[in-house]
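If you scroll down you'll find the structure; I have some questions about it.
Yeah, one chain of the complex is gone here, protein chain that is, but the others are all in their spots.
Entry: chain A
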């Protein structure tokens, strides 16, 4: 087993794994869209034990997480979103899904400054709900009625990334300290202060917005997610990246 960042050349076998495992499928271009917009966020689990059959074998993908940043966050807060996550039946119980998720979450914070990560899960998918809620500590925000094409409801789940944000900030601070250099470190302090401030605000605001703003925020969001469900299909099936961006724009204007 090897857990590593997704590469464009992995995509046909990621698509294959998705088609084997899940009813929500996308064409190749939608995977490319993720891989080329947020290349730091998507991870794969590779079966490195198979002996190659030809000189042209590609790494066999047995699990993947396809992740993105929300391009038009309705709440104005930078956050990540899990588009798809699956692990082959033959490779379950090794904690692969959890490990994939943790790598992705770390990168969401480091590269894109995400404050939280959201996802949808079928209300009947006990194993996945267990992973998100019990292992990864996601909170259930609400239930999205008839979110899936077959009419099943989805739980909208959310994970606050504040602990990871602090962890990253500490790691950076430790690095700077190790690198030494008075002048530069004071310079860094100033900027990390700035970061602290925004971070600190979040701690407060995160809760406040969470409670006060939950309902009003949820409503437009509901609409939006409803559309997003459409987008999922459409984007998954629409023709191009161009169209996709246009859609996001129209979504906002509407």
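Quick note on the criterion: contacts are C-beta pairs under 8 Å (C-beta built on N, C-alpha and C of every residue); 3 or more make two chains touch, one makes a residue touch a chain; residues count from 1.
Here, contacts and distances are computed from a predicted model.
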Next item on the list: Select, from "Elongator complex protein 6", "tRNA (guanine(10)-N(2))-methyltransferase TRMT11", "LAFE_0B12420g1_1" or "NMDA receptor-regulated protein 1-domain-containing protein", the UniProt-recorded name of the complex's unshown chain.
Entry: "NMDA receptor-regulated protein 1-domain-containing protein"
Note to self: For a quick check of understanding: of A:7, A:133 or A:158, which residue touches the chain that isn't displayed?
What the structure shows: A:7
Item checked: Footprint left on chain A by the chain that the document does not show -> 1-5, 7-9, 12, 15-16, 19-23, 25-29, 32, 35-40, 45, 47-51, 53-58, 62, 88-95, 99, 103, 106-107, 110-113, 124, 149-150, 168, 179, 191, 230, 233-234, 237, 240-242, 245
